[in-house]
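Got a structure here, written out as structure tokens. Questions coming.
In this view, the complex is presented without one of its protein chains, the others remaining in place.
Per-chain numbering from 1; labels A, B and C assigned in written order.
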Amino acid sequence: MSNLDSLIQDLVIANRILAKEDVVDAYGHVSVRHPDKPSHFFIARSLAPDLVGPEDIVELDLDGQPVGDDGRQLYLERFIHAAILAARPDVMAVVHAHAEDTLPFGIAAATKLRPVIHSGSFIGSEVPVWDIAERFGDTNLLVTNLEQGRDLAKCMGHGSVALMRGHGFASAARSIIEVVRLSVYLPRNARVQMNAMRMGGKPKPLSKGEIAARAAGYRPNMPETWRAWEYWANRAGCGDKIGTPHDHSPKG
Amino acid sequence: MSNLDSLIQDLVIANRILAKEDVVDAYGHVSVRHPDKPSHFFIARSLAPDLVGPEDIVELDLDGQPVGDDGRQLYLERFIHAAILAARPDVMAVVHAHAEDTLPFGIAAATKLRPVIHSGSFIGSEVPVWDIAERFGDTNLLVTNLEQGRDLAKCMGHGSVALMRGHGFASAARSIIEVVRLSVYLPRNARVQMNAMRMGGKPKPLSKGEIAARAAGYRPNMPETWRAWEYWANRAGCGDKIGTPHDHSPKG
Amino acid sequence: MSNLDSLIQDLVIANRILAKEDVVDAYGHVSVRHPDKPSHFFIARSLAPDLVGPEDIVELDLDGQPVGDDGRQLYLERFIHAAILAARPDVMAVVHAHAEDTLPFGIAAATKLRPVIHSGSFIGSEVPVWDIAERFGDTNLLVTNLEQGRDLAKCMGHGSVALMRGHGFASAARSIIEVVRLSVYLPRNARVQMNAMRMGGKPKPLSKGEIAARAAGYRPNMPETWRAWEYWANRAGCGDKIGTPHDHSPKG
Partner (left out) sequence: MSNLDSLIQDLVIANRILAKEDVVDAYGHVSVRHPDKPSHFFIARSLAPDLVGPEDIVELDLDGQPVGDDGRQLYLERFIHAAILAARPDVMAVVHAHAEDTLPFGIAAATKLRPVIHSGSFIGSEVPVWDIAERFGDTNLLVTNLEQGRDLAKCMGHGSVALMRGHGFASAARSIIEVVRLSVYLPRNARVQMNAMRMGGKPKPLSKGEIAARAAGYRPNMPETWRAWEYWANRAGCGDKIGTPHDHSPKG
């Protein structure tokens, strides 16, 4: 299998994992940058992630326009991916989703989502909330053009996640595996924080030093990360399609 | 397949989806207006939605009486459907269900259910609560005659949802797909609102302008809606029965 | 199939349903009175309800002793069933379980579990809490003899449910179907009440008149009840074993 085929295979697996782990339902999507053409990226055509196969992957440019348009329906919100990948050369993969337990933090302005569990450390020390209404007034809340996407990317800044008020979140990372992991543990971190808050007092978040120590020790293809990828792929019925950790090394 | 057979097929699929997505259990039902005889509608005989097949669909009139009665047991609460379809010529499909997470808002009078997530925008800016006891005193809480059904329809007014105190909700829309979508996202919106409230402060709902913008941009058979129908049908084991978006266009 | 075989079949189905609906796990049990010998009852040998087959059903007397002892291990807490069936000639079937969401109401003395949804009406207007420590001091919390069972039955009185502090609940009804339904909707009622309480204010319970109206209109083998039995049996993989509503009529 070529590197490109293998990358697209991983993108398909990521779609299935995000569906199985309840990060996406019919809505939500995941993209990966083209390894050889950094101004292009891959994402599914307009289709529920759980139903995506390799034949459903399309190639878009950083304006969100299809490369070699074959007329297939595209995600309305592909501009989220285009804008973040344009703004952040360090980012290789992006997720947008409506995972239910992240949503309360987008509408309860008094409370910030913070990393309270070690697997949540990659969300940064405090997750910003982007409110589309601030610059764009009354919309249908969807990110349907580049300007909106760029505003969201600006809110994310150098971080890895931005919550979107009344809508969902966008997350970004250096690899497909990493962005999936981030997106699966984000709602879990949110639930733990909510539950701790309800017992009164202020839950203790990870310290900045702990967040840094975790980031420093992390490589996307280390065995501990692969273990999770293998586990989630098996749960999603794709265990036979993931190859070995070795196959993934060159993809960074 | 004739238009009518295809509509009944969709009604069967809607039954299965509502069961799979935990909107209904043994109780709850979904109906659709007869496309050619607007004073008739289709609904299952008294049967758990998850077990409904095309042969279980019966035709009723707007008094809730069977057309060509064959003696099969009917839902006690079919008057909910009859009354709403009679009061609202714009409505083509109705759901009644007891989805668990909508129930707290029916008994906690101090708090209104409001749209706090974009997929909840179709519930309107504030969901009314109908209390059967107000006009009918001590009942078994079920809507077992037309008079009660009409009172519920009046409470719903021009809206799309009414909560029923201590019982459940009724929802209404312009198509089967739309009423299913509304009914699936209603409990999710309720959970997000409850979770945000528990963190203190007042969760920010969608603005009236946002609700209007979402309604303006919505057509029941647009690709984004079809994507959800296809996803839910597959989850419910009916993926092979949905045809294509094209088949659905004439049904509005 | 004889009436007795069919009753035992129903008891097996009840075991499977209670497991599937998360009312019981490895622990918890359901019994039914012998239709011809009212001082005997049927219950499984010591086995997780999900694994119970007809061959696992044993016959006990109202002292909790086996009829024709074949040495099989019995439930330690069979005295719950023996004592309730002895105290209550109107009761035909009993469940004891640890359903998770009923447990908070057993340890939060300030709050009573009340019927807040129509399907919870059969729990009565307020559920008593039995604390084994009141009369028996420091125990392992299990009901391991007749004296303890009688004390629990006394707490239940003429009602249908008693919560057991730090342990679970006991429920009683006029038929297997009815006690299963009661036990499945009890945790749901508890969750709705907890969620409504968390939004502030006092959730509105069913009125005494409503509870009475629901009780008056209820017969265990009416089509609406059968619909739930059929649904739950199908979910539990026993859909082919339930016969027809007609088969159940004589069992009251």
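Observations on the structure shown:
Just so we're on the same page, a contact is a pair of C-beta atoms (placed from the backbone, for glycine too) under 8 Å apart; a residue touches a chain by one contact, two chains touch by 3 or more.
As the structure is a computational prediction, the values presented were derived from the model and not from experiment.
All shown chains touched by the missing chain in the whole complex, by label: A, C. Touching the missing chain, out of C:M1, C:A133 or C:A215, is residue C:A133. Annotation: of C:H40, C:R150 or C:R165, C:R165 touches the absent chain (contact as defined above). Within subunit A, the residues in touch with the undisplayed chain are 116-119, 121, 188, 191-192, 195-201, 203-207, 209-210, 212-214, 216-217, 223-224, 227-228, 230-232, 234-235. Although one chain is not shown, part of subunit C still touches it, namely residues 25-27, 46-48, 50-51, 73, 76, 98, 100-101, 103-105, 107-111, 133, 137-142, 165-167, 194, 197-198.
Note that in this section only the chains that are shown with their structure count from here on.
Rotation angle for the C-alpha superposition of subunit A on subunit B: 90 degrees, rounded in steps of 5. Of all residue numbers that take part in the contact between subunit B and subunit C, under half occur on both sides, making this a different-residue interface. Averaging Cα coordinates per chain places subunit A and subunit C 46 Å apart. Distance between chain centres (mean CA atoms), subunit B to subunit C: 32 Å.
For subunit C, the set of residues that touch two or more other chains is empty.
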